[in-house]
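One protein chain is absent from this view; the other protein chains keep their places.
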């Protein structure tokens, strides 16, 4: 990669970093990406409802929140034409380059940021080099700014290369809430893909290390459980109340007591709980925001069904009602070994790469799995590639940052691998 | 009371004490009482199914147990004619004396013993005076031997007295399991009663103290809850099991967590629990023998309905099934103040009585309440009379015993009170 | 009471109603009362730290909140001299009138309001007659505006009357948070009182009904329990976390499962719960705002000790730490029958009173009990008097209002009773 391109990518990454936007509100980001795609030149550019199955979107924020970010994007200079196409939270983009017959190869990157306040201390590079978040309280603390940038760099390389086939480049919204992958999958825009690569930087791998096929995705379901009882004065009429907090407590304890499963790892967490209105009032409502996971999709579903039972009966036990709503979901997936082998072979020859792993576990969840499963179910192949980067703070912390050398490496590994797939 | 009668009553009481029989198995006891009733002379003597509504009986032991006690009674000298009438657990007796027009007045005593092994140590009078239980493992540890004896003494006094009206003397079976009161009430044999007295000795009142109207009966429901799941190897197939012990645990904790009630005292107890078969097997069954109580019948019913809910949902929460069976039940009741006043007035004049209380709380449950409620619902009056007795050990302990001076006092107080009711 | 005085009291009550202030922030209210006391004329007027044992105050809001209300009072016209004496939340006042030898007689009224938004609908008299709360979000929804007004009316009557002895009139702050009674009691300012009357309007008694001696105060302790664990990623490192929400859940369930007590009624409530930060993070902290009560102070203490145990061990069970802080507390108390008899006799002769009850239960908690217990422990007598008032909405609801005829009745009953105590 020449110095000029390298500098342009670094500039782009920093610009994206300064404009972090949360899931389904990536208006400015989409606008900025569209401008890049038009600059590089693509055959087709999809933005808006055709990219996303509206009913399959999960964890979409309310209208007021979306409108607020829409306004902020406009104020920050987003293009009116893009804002209009994204209205209602239809963010993200799909660029297509067609060059005659040949396989369809796709790369998926994600673009949303996190509700984390970025560090402003010395030693945190974005603060020192003046590209710290403009949107106080939000931050690219997981490297999606780098992902989008690598996507643009790969597009440049592909467009300049000689190949016969189709390239699809997806900038997926709403990964952090595990909310966007399903909507893209169910829109069908990737149904013709023969080879899919997805990408993540970091994951505790240092700069120079590449994982050809990440595995160990935990299938996940996040849910919100609401308990409804009836309030009453706790001193004067204790039995006139129906106590939603007692229901919550029975649910939390017994959620964790769902039996372990012989087929593999499972997880459960009641991450956020709240309930009641005053010390002396029998609580009439309570809420759990929780999640279950499984090493396989079937294990997640086992946990999920048992969790629904526990919640329903915890409510019934205390004469309350409960409802459970899925707020986010992602299946498990496996990287194809053969496709990973291609990445492995390419990575070994890339400048700056000093360690290549065939496989390593993610230990968390990702909604790229929806896309991987979709492609694999239709006979295609998919692999999730890890591009190591030195990151001073952990993922999802205020001091997270990427080593910008990773941008080169990421572009070279992925563009190189794609070149072998046509 | 003359010396001869006193000695006869003491002898009878000791004979009954030596032959304790559990609830619904009072075969020998019924036979012995029938003989006494015939000796004294009554106008009608009811023994068998007409005395007890068969379907209303609770906590009846299985046939093998009943047959065993039937045989033991025969071996101990019970009369064949009585044994035949009692067959199937229809124990107890009702004697009637009719003397022309006038109110119907009734006295209820109870006759069953407890599954407690009687002390054989020095200092325990029945052991020293050689009338300790012949039925090892069973014992008159609550004074029902004295109750039955006082009943006979009162009958003698009534028969010798001059009155116009009807006297009904009930020897009720199965009080200790709270199983007989309802069956007698629902048979209707006391439906014509104008005044009902019931009797208990002791209750922490010393010899010489009389309570004219005991109150504070807690309505009670005893139940057996069975949880059924599915066993599996706990190491190899933990999720293949459905764990009845987890259901039990959720039930126990949440039974105690049933909300307190503004209308008065409630109780709950999971008195006996068991479940599972081996350390390394997911338990497929579990069982709670528990109870709920209330200061009023309505409060007991509140607890009972909530308990049923808790048990059902504790099972559902762990993918198990539950069934709940009522094993014993008794309502609350109140002693009539006016009737208690009669007892009070009489008791003050009885030899050996040095303290008379208008009322005192029982603090427990009694199935005489079925009879009291039945009589009161039909416009009659009822009072539960406490006859104090020094008892070295507590009720239901191996060293319980009654002070035999209580027999005289009991007969005098009750016969005296009855005499004022015609 | 003459028409002019009646109108003045109504005006005062409405003025107080328009300026509701929460516990420990009654700056404007205190200022307004002081002006009235000076107008009527008293021998001694105590405002500030001498009235309140600083360490015994409970549920004092933070400095920012107090400062805010201090500023608002100034803007609403409160006197600088009073504001200065009250600084730091030392609100309330004690007026003393001395007339030679004779008993010391006291009346306690309370002056704080509630964090409730007052109704602005037609039919709500304060909205219609234009004296609805100026402090949006706060409201005199429990009649303390009437209490303070009756206090002033009684003072007028006492000052005009002929008696020999001492009169102490207490305007107590912070009753709604059960936070002020103890501080006044422990300051010792009522230690010389021979007869104490306290006052509440309404309590479901209609206008014209008077309760000479309210009873049935539930002793109460309100507490805040904090659970501290350690966060971790719920998918990647579930066992690295120590889950404060699991601790909370175990505590809630087992708080309700504290055994019922044979000595009388108890209560427990986990009124407000919260915990955790995100669906996929093991919760590192959680909090219960709860309360326990008892029919007697001993029963409340039983519940309180058991609750502390439950919370501590619920934390330990899940490898967390817990701390429990008492936020408010009040003992039980009993109205003296003899003193209530005086009130009863007077009330029967008061215009507008058509029903007098010797006693009626409160069914809740009150921190007047600290004052009653303090006076009684030193050999004095105390009674809590209920003055009925028709109230359209219930206590502590947005449509609560008092029937202003109650002001007359309250003054007449209390001033009349006081007159008999010298």
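So that you can tell them apart, the chains are marked A, B and C in the order they are listed, and the count of residues begins at 1 in each.
Rule of thumb we're sticking to: a residue touches a chain if its C-beta (ideal position, glycine included) is under 8 Å from a C-beta of that chain, and two chains touch if they have at least 3 such contacts.
Model, not experiment: these values are computed from the prediction.
Only one of the listed residues, B:154, B:249, B:315 or B:413, touches the absent chain: B:249. When the full complex is taken into account, the listed residue touching the unshown chain is B:276, out of B:61, B:229, B:276 or B:416. From the options A:70, A:267, A:374 or A:391, the residue with contact to the chain not on display is A:267.
Contact with the chain that does not appear here is found for just one residue of C:148, C:250 or C:333, C:250.
In the full complex, chain C touches the omitted chain through residues 236-241, 243, 246, 250, 254, 257, 259-263, 282, 302, 306, 309-310, 312-314, 316-319.
One chain of the complex is left out; on chain B, the residues touching it are 218, 220, 222, 233-236, 238, 243, 245-246, 248-253, 256, 267, 269-283, 286, 289-291, 293, 327, 363-365.
Panel shows chain A; residues 253-254, 256-260, 262, 264-268, 363 of it touch the chain omitted from the view.
In the analysis below, only the chains that are shown with their structure count from here on.
Taking shared numbers over all numbers used, the chain A to chain C interface scores over half, which places it in the same class. When C-beta pairs in contact are tallied for each pair of chains, A-C comes out on top.
Farthest chain from chain A, judged by C-alpha centroids: B. Chain B and chain C, compared by their mean Cα positions, are separated by 49 Å. A straight line joining the Cα centres of chain A and chain C is 52 Å long.
Multi-chain contact residues of chain B (touching two or more other chains): 254, 257, 259-260, 262.
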